[in-house]
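I have placed the structure first, in the form of structure tokens, so that the comments after it can refer back to it.
Here the complex is missing a single protein chain, while all its other protein chains stay put.
Chain IDs A and B follow the sequence of writing; residue 1 opens each chain.
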Amino acid sequence: MSSFRAFVIKEFKQIYRDKRTLVVLFGMPMIMMILFGYAIRNEVENAQVVVLDASQDEVTRQLISKIDASNYFSVEGSIQRYDEIETLFQQGSVDEVLIFEADFARKLKRGGQPAVNVITDASNPNLAQLIQQYSSSIIIDFQQQWSANGGTGPGGISTHANMLFNPQLESVNLFVPGLIAVILMLISSLMTSISITREKEMGNMEILLVSPLRPMQIIIGKVLPYLVLSFVNVLTILALAQWAFGVPFQGSYGLFLLESVLFIFMALALGVLISTKAEDQQTAMMVSLAGLLLPTVLLSGFIFPISSMPMVLQWISNLIPARWFLVIVRSIMLKDSGLLFIWKETLILLAMTLGFIALSIRSFKVRLE
Amino acid sequence: MNEELAIQANDLTRKFGDFAAVDQISFEVSQGEIFGFLGANGAGKTTAIRMLIGLLAPTSGKASVAGFDVYTQAEAIKRKIGYMSQKFSLYTDLTVWENIRLYGGIYGLSEDNIKAKAEELLSSLQLESVRDKRIGSLPLGWKQKLAFSVAMLHEPDIVFLDEPTGGVDPITRRQFWEQIYQAAEEGTTVFVTTHYMDEAEYCDRVSIMVDGKIEALDTPAGLRQAYQADDIEDVFIELARGADRAE
């Protein structure tokens, strides 16, 4: 046991002596949080709209100013001819064009159905879909108001929407939990896989293996410092999320920290598994970087909702640990969900952790034989 | 600078912080000479070599190699020298031949020339059988032979050998020294560090470094006489006794 303690102390010292890496380890997650917390948005804000108003009456003017007044859009100007649209889209400076047909107000008052064309630059289909929906929503809203004031009397069904858990629809609230997962995943897996393969590459592993330390103790000794490091990272990220971004924290801190430790364990176990398979640092790094980065970002629901994906991908996303952690973090932070609500996800993470550990032990043993 | 001298060092010093790894050493090596550079681990031998071959900038003092200044003409020096480092530094994932071809190419040898030179070296070091083997799979002695071949490939004026025979069996050591003699006969200056005191006897002149300083420099016979010792080993132990840095 004392040799194990000495080994762990040595590992800690080694990491904390490498000041440059330490700065990187602590500094980068913070910079990333600040950068992304402020910069990444998927809500549409001030999409650029240009109008072609063939009617130029009070109704179209009201509708245009209502659209301009919303946070989603900003009306940049107007055009006179249809063929100008192509050029505007080509230049990429305009996201949407609204075309009002002539005699708009008159037709509406007579009970007709004047047309408004909503043309989007769908070369970015995701954005196009969102602004298409937002414009429809605003126009429907406008029409309901108009008919209410227009003397047709009250009546009809209105829609009242409540945005629960995130009333301002702030994407920071969505992304911060995602960032925690991505950062933890990559730091923990990457650092452990590198540090173990590095010993292999430098030939130190053999020395360790002939020492009285048991293989299990070597792995734990290697992993422990990173567990501490990652945990500190969780705390700093959490502090930043709360004080810098004002992300609400509705749920229990204790539960959140426990789940984080579970997730870190999972990531560390994955790192160990990668290192037992990889020959050299280069391979370990490419697997944990190039192999994990995009899937973690794309398939975890970090940016794109899993429910939007094709069925097959929804299946595959079940294999991405970050997916489950994301659900857990978002539920705790924004919805005050207790363990009762997220036991399923927790169990899956636990199973993954144990699975990775079992696989590592197996391939470690195979290696030794 | 004296044209006759292959290496000339004057108060050459290298400090790392306050620590003087090499402390004002001065010596001269003539052309065609086999110069033994002895010292305990940590005495500063490798640091001194690294300064001479342009891998490390000196802190102060002067030095020239093949008539070129180490401060300003490091690249010109590199064209004239060969180097075999203490830590094996060829590509273990390439074969013997591929390594030779790479370095031959970098030194600007023509394809034919590389081939001819490689054959010659491989046969004299009895490496033909492993020509197409990856070096990673070879035992240390063979690796060392190859490192030596690469250092000699472009027929340098001066060759620096840092512990060429470390961890090598006696027969291979024998082969090495035959090669070194042959190179010296052909006019190559050999600057060699070693642990083996019997090898010191093969050198024309020997310097002994202790704690970053050169404590003795003479022919082996001269040293034995001056210290009234039976062999260089005794001389070395006598000098190294006062060292602070010895392990």
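By our rule, contacts are C-beta pairs under 8 Å (C-beta built on N, C-alpha and C of every residue); 3 or more make two chains touch, one makes a residue touch a chain.
Methods note: contacts and distances are computed from a predicted model.
The listed options are "Blue-light-activated histidine kinase", "4Fe-4S dicluster domain-containing protein", "Cytochrome aa3 subunit 2" or "Transport permease protein", and the UniProt record of the chain not shown names that protein "Transport permease protein". For the chain missing from the display, the contacting residue among A:58, A:206 or A:280 is A:280, taking the whole complex into account.
Residue A:298 is the one among A:75, A:208 or A:298 that touches the chain missing from this view. Per the touch definition above, the residue from B:83, B:176 or B:202 contacting the chain not shown is B:83. Across A:227, A:257 or A:309, the single residue that touches the chain missing here is A:309. Counting the whole complex, the residues of subunit B in touch with the unshown chain are 53-57, 74-76, 78-79, 81, 83, 85, 87-91, 93-94, 98, 101-108, 134, 147, 150.
Operating definition for what follows: only the chains that are shown with their structure count from here on.
With centres set at the average Cα position, the gap from subunit A to subunit B is 57 Å.
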